[in-house]
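Excluded from the complex is one protein chain; the other protein chains are retained at their positions.
Here the chain labels run A and B in written order, and each chain numbers its own residues starting at 1.
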Amino acid sequence: MRFLPLTDADRADMLKTIGAASVDDLFCDVPASARQKGPLPLALGLSEMEVERRLGSMASRNLAPGDVPCFLGAGAYRHHIPAAIDQLLLRGEFLTAYTPYQPEVSQGTLQYLFEFQTQVAMITGMEVANASLYDGATASAEAALMAARVTKRDKILLSGGLHPHYREVTATQARFTHLKVEALAPDPFGIEDLMGRIDSQTACVIVQLPGFFGHLKDYSALAKTCEAQGALLVVAVTEPVALGLIKPPGAMGADIVIGDGASLGVGLNFGGPGLGLMAVREKYVRQMPGRLIGETVDADGKRGWVLTLSTREQHIRREKATSNICTNSGLCALAFSMHMTFLGEAGFTNLAKLNHARAVQLAERLSALKGVKVLPGSFFNEFAVQLPKPATPVVEAMASRRILAGVPVSRFYPSWAEMENLMLIAATETVTDEDMDALIEGLQGVLS
Amino acid sequence: MTVLRFTNEHEWISFDNGTATVGITDYAAHQLGDIVFIELPEIGKSLAKGGQAAVVESVKAASEVYSPASGSVTAINQAIADQPGQVNDSPEGDGWFYKMSLSAPGELSGLMDKDAYEAYLKTLDH
Partner (left out) sequence: MSPNTFTGNRALVIEEPLIFEQGEPQRSGVDLPQAPEIADRLGGLERQGAIGLPGLAEPECVRHYTRLSQKNFGIDTGFYPLGSCTMKHNPRLNEKAARLPGFAGVHPLQPASTVQGALEAISLLGRWLMDLTGMPAIAMSPAAGAHGELCGLMAIRAAHEDRGDARQIVLVPESAHGTNPATATLCGYQVVSIPANEKGRVDLAALKAKLDNKVAALMLTNPNTCGLFESEILEIAAAVKAAGAYFYCDGANFNAIVGRVKVADLGIDAMHINLHKTFSTPHGGGGPGAGPVVLSERLKAYAPVPFVRAGENGLELVEHCLGDGEKSFGRMKGFHGQFGVMIRSLAYILSMGGNGLWQASSDAVLNANYLLARLSAELTPSFPEGPCMHEALFDDRFLKDTGVTTLDFAKAMIDEGFHPMTMYFPLVVHGALLMEPTETESKQTLDQYVETLLSLARKAKAGGAADDFKAAPRMTPRRRLDETRAARSPVLRWKP
């Protein structure tokens, strides 16, 4: 077995040192009735070549968006990742390190996480960010719990423009704690009234920018209402590339910004792992979940970094911790941070402009299609369209033409009949003119 | 005349002319190591004997400070919130946590005096 260095001679030698007759004897504490009897119901180990063949054939049964026109978004966006990033991610000193508990031999991890925290804080317009959570949806649940701790209240108001998975995960968490969730109806037109529902019991309002249905809204007035009522404003960002072009939530007065950073550096991976982002006002930092890296000096007075404010965390505070999170998304944070570094200010803002331009061009072309209505309002790189028939069969028919046309809203809201004809369409910098031609032509065929 | 008493949880309370001052003992401060953060109660907060009054944190540990007696908070030591190291420097002096007016001064009789506390420390496994 290629991963196991011990030889039979080693094993015999070691047993002798231990004073045991066999390895079985080392398992003497296992009750006889619970021991595995006979061989495992698994095949024998395979060589590298055989494993590659087997998994390669499994992978080839998927339609890879890189091979076909792809307009899917709804919380996961396809972007080009510079080649160098993956090469660097594979450096064993990054890949095979544990959580940086020993700072003297973990300055690499600690420095990139400090840079990551800074980048996230900068693009969201917030004061501080943590070193990552699992994904955007779980970050939403964590934000609700955090807001409840800060405000000592329990009512959580969820916008109808918040990603449905974020809404569901937050509601699941609430069901098992004292939190009470009020989830507004899905809001494809961006017309819901949140302000009227905030009261003296509201811990926080969670909204999204750009919204799940694409809308760009200035939440500054909402932030003022929240402040007046003593509630926190939580803004979710599922597409961080947007922050290269639009007003950041911090500038609107957000108290907590959460989101998913998988758009940058991480890639799609069928939706996981994601990269949970959380940035907050500095005064709330002790109520924030997740790891934090801080700057300090070493015994020689040289600048260095350490894990800090750890008394918030489970390994110290146990049942009184801010969260149970331990393993987070370290390597995804590195991928995100590298992508941001490679882009830089000029690259990041231009990437955002490109995305928006592609989406605007696509919206114009779709508006000209008979029976297709682009929902009104502003957007970044994704918007909703109303089709003349149910979206799910349209998307499936398009897929059989090898075009990934969009995401039917009914996949998230199966019991809402009025959502049946709605489809979300995203266009990133990876979409070409030919891709758009194929989409328009395909839709003409499928809708006629 | 000042009365000084100690708890099993290593808080001290000194009572003089109707006002009591509360802090953590030299032993507690030493056990925690360098204190990095202190959360003090709000002035006016009413505390029950044995209820959580404050939180004190070192780099690797966090512990609650329990009120040695019932009453309401009349003053807090903002200086230690700003400079937590003061508690390490002078836990039973300048490093006091808060002052309170006692609602049941009789409770103090159930606490240890200096000699009893020192005897108690000797029983601890350190």
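Definition applied: a contact is a pair of C-beta atoms (placed from the backbone, for glycine too) under 8 Å apart; a residue touches a chain by one contact, two chains touch by 3 or more.
Quantities reported herein were computed from a predicted structural model and do not represent experimental measurements.
A.B. asks: Over the full complex, note down every shown chain the hidden chain is touching.
C.D. replies: Taking every chain of the complex into account, the missing one touches A, B.
A.B. asks: Can you work out which residue in A:Leu162, A:Val407 or A:Leu422 touches the chain that's missing from view?
C.D. replies: Of all options in A:Leu162, A:Val407 or A:Leu422, contact with the hidden chain holds for A:Val407.
A.B. asks: For the chain that got dropped from the picture, name the residues of chain B it touches.
C.D. replies: Residues of chain B in touch with the missing chain: 34, 36-37, 57-60, 84-85.
Here, only the chains that are shown with their structure count from here on.
A.B. asks: Would you tell me which residues of chain A are touching chain B in their complex?
C.D. replies: Going through chain A, the ones touching chain B are 286, 310-311, 316-317, 320.
A.B. asks: What part of chain B is in contact with chain A in the complex they form?
C.D. replies: 37, 57-62
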